[in-house]
Each structure stands twice: as C-alpha cells, then as structure tokens.
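Complex shown without one protein chain; remaining protein chains in place.
To keep things simple, chains are lettered A, B and C as they appear, and every chain counts its residues starting from 1.
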Amino acid sequence: MARIQIQTADFDIQAEHDRLRAAGGVGAVVLFTGLVRDFNRDQAAGAPPVDTLSLQHYPGMTERLLAEIVTEAKARWGIRDVTVIHRVGDLAPGDQIVLVGVSAAHRQEAFAAAEFLMDYLKTRATFWKRVGAAGRQQWVDMHDVDRAAASRWDGDE
Amino acid sequence: MARIQIQTADFDIQAEHDRLRAAGGVGAVVLFTGLVRDFNRDQAAGAPPVDTLSLQHYPGMTERLLAEIVTEAKARWGIRDVTVIHRVGDLAPGDQIVLVGVSAAHRQEAFAAAEFLMDYLKTRATFWKRVGAAGRQQWVDMHDVDRAAASRWDGDE
Amino acid sequence: MLRILFFGRLGDIAGCESRDLPYDGAIATVAVLRDRLGAGNEALARALAEPQVMVAVNQQLVDWDCSLQQGDEIAFLPPVTGG
Partner (left out) sequence: MLRILFFGRLGDIAGCESRDLPYDGAIATVAVLRDRLGAGNEALARALAEPQVMVAVNQQLVDWDCSLQQGDEIAFLPPVTGG
C-alpha cells in the first residue's frame, strides 16, 4: 500500500497517522513533517529572513519519481504502508511542506525507510524552491548535506 | 524544552505534533509511535496471538531515567523540543504504547535523536512488558536486536 | 514541434518556463537542442552546460546523446530542492 499526493492544500497529521496505523501487523509508525523555516542553512549573517516560499514541480514526472522512490523503499524494507505528501505553490514560514510516513512491524524498518524516502525525495524528486526575503526572489540551491545524505544509501544497491 | 509523561491514558498525535512544531526555528518534526502488535518477534509458528499486554514500571526511577536520556539526546544534537510519552497498565493489540517526538531545524538531527531516544528507552528505561495469549501470562524478554540498536550509539560517548 | 520546459532558475535565464520549437531533423540529439537554445543566449548556454543540469525527454531522465523525435517534450532540470 502507498499514498502519494502532490497538492496545494495543507495535510492533516492525525488523519495520516490513523491511515498508516490501520495497516495490519503495525508495531511502529514514523511520521516526518518538513516545515518552512524562517531562515536558510547557508544564509549570511544579517541577511533578511525568508518571508515567502514558492514550490514549483514537474507535473507527471514528479508523481512517477515519487512512485519509484516508494517502490524502492518497499523493496528494501519490510514495511506495511507508506505515505508521501508534498505541497506545491505558495507557502509561508511555519507551514507544513512535506510529510513522509511509514508503518512497519518494527521501528528499525520504519525509521530507515522514512529517512531513505526523505533523502531520495530531496535529491531526486522534481521540486524546486524559490524563497523571497525583503522582496527579493531567489531559487534555492541544493544542499551538499542532502547530496551526502542520499549517497549513503547507494552502497547496497 | 522537553515533555516527559508516564500515563495510563492514551495520547493525542495531533496535539503532540502541534506542541513540537510550536518551538521556534523548526524545520523538521519526527514522531515515532509504538503500537501493541498482535504477534511477537520470536513467536513460535502456530503459537496463539497476543491478546493482552500489561506494562509495569518503577515509578520515580523511570521518570529520572527518561529525563537523563532526553538530556543526553539534547547534548548530542541541536534539537528544539522533545516529547516522550510512555503508557503503563493494561493495553490491547493496536493500542498506542509509546510516543517519541523531536523537533529540530534539520531532519538529520530530528531523525537521529528520535532513533537514539527509542533505542535507549528500549534498553535503559525501567519498563517491563507482560503479554497474555490464550489466557497464559508471560513476561517478555529483551530483544537482542534492541541491545544491538542501543550499542551503536556507544562509540562516540 | 518540440515542447521545451525550463525549471527552476533555468526558467528565469531562458525568459520563459516553456516554449515550442519547430522540429527539424538537424536537432538529432538533446545536446544539439541544448546548443541551439544557447546560441541566442549566452547566459542560458552557460547555465545549460553546468554539470549538475539534467535533461528529461517525455518525463524520463536521459543522457545528452538521446535522440529526439517530432512531438517530444524536453525538460531541462537544475538540481532539485524539494522536501
């Protein structure tokens, strides 16, 4: 089972948790939520804080890539259910932007699959962020730390 | 900040998520929920399924140990907020039993701290599970896999 | 006709997020298309030549020597930044 959604609307943590928990034989649910922060990882000291964030994606291709990533996670770990929801469009600081949820019999599988999904989503799925700060719009660069995080899963492919 | 609770009552995922999200500068929230499964890891084939689970703990000492584990997680990772809730008393299959939640600026810290908390909680905190299957009560043994999971954090102490 | 899509900052540099280009047999590969798009826009030529830029034909990632056909959708993708 899997639920993959790309949407402008916000998502409901309780409803997603309930859905993941409903799969049979579940002993562990891991829910990851990404939020729009009011600062950037590599932001220069004294730079104005981010006040808008806009998410572009490649309709069709994004859905296909997310389905591939979910299929890969299910092949690697014995997991019961997976949810991936990614918002697009205009967001504000503090907004929920992405949810990855995994239910499994045991916590190790649930944690590993959720981290894998986030690492691959960050480095493979066709989303692009643009932030606005003090009226100036700027496309966000991919973080080296995300590339490193994703590459740790390559060894056992 | 931290919220540590030992209680017989169930807990509310949405309320706990809201609380973790409310800390300043949060970019990532990881919520782990453990559920009572209807089977045991090492259960013999054909054994009757677990129908009751009862949790004993050492009042006072448990709270102190959980506070120590949370303090250690906060010293290791730059995290914004932590929640640990563990239920005690009688539970049924499918019930929520434990919640560990972490909010942080970045997902790596949130995931690592949540896994660390669960590994240490499983191997250090003074809880004992007793399961009932087909009318027979039995204390649960510690899983070797949990001991191994906890020991992976020892290297950098 | 070829349908061409520019994502992320490539759209800013190209001046559009999408455009159509009449197909002709001389656009044998994606690399040829990239060079043709860059011919009139030096900033775009530089941006498309960056090693981290990827290309998809009909929503599948391909190598730069992938051949093109009438009606193809070609998307130029800078490093992704979702999540």
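Following the convention adopted for this analysis, a residue touches a chain if its C-beta (ideal position, glycine included) is under 8 Å from a C-beta of that chain, and two chains touch if they have at least 3 such contacts.
Remember, predicted model here, so these are calculated numbers, not experimental data.
All shown chains touched by the missing chain in the whole complex, by label: B.
Only one of B:Arg21, B:Arg37 or B:Lys122 touches the chain withheld from this view, namely B:Lys122. Residues touching the missing chain, restricted to chain B, are 34, 55-58, 60-61, 64, 86, 97-98, 118, 121-130, 139-142, 146 (touch as defined at the top).
FYI, only the chains that are shown with their structure count from here on.
Centroid analysis (C-alpha atoms only) places B farthest from chain C. Averaged Cα coordinates give chain A a centre that lies 26 Å from the centre of chain C. Distance between chain B and chain C, defined via averaged C-alpha coordinates, is recorded as 49 Å.
Listed for chain A are residues 34, 118, each touching two or more other chains.
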